[in-house]
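Missing here: one protein chain of the complex. Every other protein chain is in place.
The first chain written gets the first letter, and so on, giving A and B; residue counts start at 1 in each chain.
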Amino acid sequence: MKFRSSMALRVAGFQPAIRRRDAFDTWACLLLCALLALVVPPCLAYGGPVRKKIAIQAGRIIPITGAEIKDGTILIDDGIVKAIGKQNDVTVPWDAFVIEAKDKVIMPGFVLAHTSDGLDTPNENLPEVPFLSTFDSIDPPSPFYEDSLRDGVVAMLVLPGNYTLLGGTGTVVTPHGRTVEDMLVKRYVGLKISLAPIQSTSRMGHMQRFRRYMDDLKEYREKYDQRKKDAEKDKKPFDEEFDPRKQSMVDLLDGKLKAFIYCAVAADVPKAIEIIETYKLQAVLVLSPDCYKAAPLIAEKKLPVILDPQLVVWHTNEEKNEEEMKVVPQIFNRAGVKFALQTDTSSYGRRYLWYQAATAVKHGMNRDEALKSITLYPAQFIGIDDRFGSIEKDKEANLIFLTGDPLDAQTWVDKVMRAGEIVYEKDKDERLKKLLEKPREKPEHENTD
Amino acid sequence: MKRILVLLLISPMLPPASAWAADGGQVIAIRAGRIVTVAGGIIENGIVLVRGGKIEDVGKDLQVPGDAQVIDASKQTVVPGFIDAHSHLGLSLDALSEIDETVQPIAAEMQVIDAFDPTADALAKAVRCGVTTAMLAPGSRNPVGGQTAIVKLSGGSPDRWLLRQTAGVKLSVAGDVLMHDRKPTSMPGLITMLRERLDSAKSYTAAKFDPSTEVLSRLVQRAIPAYVQAQTVDEVSAATNLISQYNLQAVITGGDQADEVVETLVQQKVPVIYGPLLLYSKDKDLKRPAKLAGAGVKLAFSSCSPRTCAADIRTSAILAVRYGLSRDEAMKALTLNAAEILGVADRLGSIQKGRDADLVIFDADPLDASSRVETVIIDGKVVYQRERT
Partner (left out) sequence: MRIHRVLLILLLISAVAASAAAQDQVVAIKAGKVLPVSGEPIDKGVILIKGGKIAGIGPNVTIPEGATVIDAASGVAMPGLVDARGVRPIRGELNEQSDEMTPAFHVSLAIDPKSKLLKHNLQSGVTTLYVSPGGENIISGLGAVLKPVGKTATEMIVKDDAALHITMGSDSTYGNDIPWNSPPTNFYYRRPGTTMAVAWMLRKSFFDAQKYAEAHKQPNPAMEVLVTALKGGIPIRMAARRAIDIRTAFRIADEYGLKIILDECTEGYKVPELIASKQTTVVLGPFYYYPHTFNQYSEGRECNWNNAGILAKAGVKVVLSCGADPDAADLLTVATFAVRHGMPADLAIKAITVTPAELLGVADRVGTLAEGKDADILILSGEPLASTSRVQRVLVNGRTVYQAEQ
């Protein structure tokens, strides 16, 4: 073999001794690579650099818990709010990344306490499937999640639908991420129970089905525990697994899971209460529009509720033969019931949580309470209020930057911040641009016939 | 006395009227504590004389012929037999589905008499409640349902009970007419269809015979009346518009909300066969007949039997009185008004000389809900006598 050049020689593996200059080059390269490796990957993260320390200088802050702050500062470190106050009262660390938002309104991101959208199918065929989890059917590319993020929702509890007796357990997600794991906030939250007798032929049958399930479960548990006790007594090994299909119902009975009970009509509410009291459950009621009629009963039992997206119901007063307008949030508010609001994605207006809150305010509800019903209260109902629902020291920085007052119809969500990270920016929202702008010109043909 | 006992014993067992083949012999004298003549006021302690199926005389201190069968009703009330002015009594075995020929929306050539069963149980029930005559009508699911008939509830041969084979034509502008898979499917379609048919009826000539249009042509010539089913305000308005547009002789049946547009009814002199009022009707609705009568509308009651019971015309009257209708007006609605509306007042609806002897004896005021029918006489024959147990 004959080699024509030193390069070829090197390539072929016949290396003369490394000259000193080459060694220096190599170490320099290695050092450079090491430095780059430290700095570059964070820069490539979606939405910009993940900063450890952030200071938001905001024109207006609505913390939800506590008074509004004009010209305020929010300090964030590692995704957690460290301080919040007027600009003059908060010292910004020298190494904090400052986000200027003097023309923006900052408030906690919206929380949706109940939805069955974004699943392939919300209801199973069989009535008793408490072992299912929405974690397995959340569809991340669904436009529902994209729209929710755009509309300022930072956390939502996705539960099975309204037409399965024991539908399964829910998952709290942030509507941002390519996979469910990316989106995940908290798993195994809430167990959905429905009193709508779709899978039975009547309400009588439906209630009996539920009671029979609970009785069978009780019997199974007792027998299982007995077998376990007997094995221990006889000092025999016990490796019989508790039926995993029943585990979630056991957790419900043991208070580890909250029940989310759907009431299709007002007459279902006393039935829900019966279930809650008999089995001593932690529960939230998911209401249909008709359930305003049960407001006094719900108030008496101090149950938290989630209202249907339809907030205005027309009722025919048979005696006067007149149409009466019932404003559901007003009725519950006057009765002293704490509620969270839902949305209806196809409808103008009702699609937005802020619009739902505005409807409540329109009909007399206190503004602060209305804002709580789309932030703090839903966070409390679904058990994530340690992280979501308000801007407070030591809570996660899950915030939205608004172009104006949250209840103003001309306000848009400018940015969404999730645990200190910007996960949505309106300026970069290509799809929204497409929906609002005139499509590009296509040449108009003369004779379309 | 003996004769009465015999009557009492055997009359319930006999089919109505069959034993009494012979006319013009039997004289009946009813001694009544109270006679509500309707046309001529109330007579206390009077006598009604019946001969040959007609009322021979009525008054106080009448001469009772020796051979007369005397009915002692000295503590009771005699009234003219009630007329159910719009009914489906005895039609097609009481099957509601058979009173509307819905295959064709314009069924003017259908005759309701063809569906009538004079031996139906429903007739006996009606008689027991004091109803002696009924106008039978097709249902309300066709814009033009067919020809109505007037019958007495006596049974026997048709020449006894058939008063009119074609009393009028039943029309309907009620929402029931609209169906998904048959024309018309909408209100404007319904009104337009009726207008088109009435227009062609106006230009009808016998040269181009069409049975349906022929009947409608009699309607537009005012030779026979239209009975138009209309219940809500918009339906009644639609009906009165048609009536005035085609200058029809017409009556509204149903008329539930007619009182809200009563001015038009008064102006066009359109009577209303109302009803029925039911025990569960709301106060607001129970006041309506009184409002109609108070404004000057001629009022009668209908049972829409068998949807409701034939006796409900009496219930309607009782409830209407409680909610503002005068007792006189209520009695007239059950009797003379109905007869006048149906065009049979020369024979029915009042107790006076020459009228048919269709009489009902109540043990107390018929407008008292607890009073019972004792005896029913049609064409001078006792067709029902209450069994005392």
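Here, a contact is a pair of C-beta atoms (placed from the backbone, for glycine too) under 8 Å apart; a residue touches a chain by one contact, two chains touch by 3 or more.
Quick caveat: nothing in here was measured; it's all calculated off a predicted structure.
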In the whole complex, not just what's shown, which of A:Y145, A:Y355 or A:Y424 touches the removed chain? A:Y355
Going by the contact rule already stated, which one of B:K183, B:R322 or B:R372 would touch the omitted chain in the full complex? B:K183
Option touching the unshown chain, where B:A124, B:I191, B:A345 or B:A364 are the choices: B:I191
Hidden-chain contact residue, picked from the options A:A34, A:L126, A:M204 or A:M325: A:M325
Can you name the residues of chain A that touch the chain not displayed here? 314, 316, 322-323, 325, 345-351, 355, 358-359, 361-363, 407-410, 435-439, 444, 448-449
Where chain B meets the left-out chain, the residues are 175, 178, 180-192, 232-235, 237-238, 257, 260-261
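The definition used in the following text is that only the chains that are shown with their structure count from here on.
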CA centroid of chain A to CA centroid of chain B, Å: 69
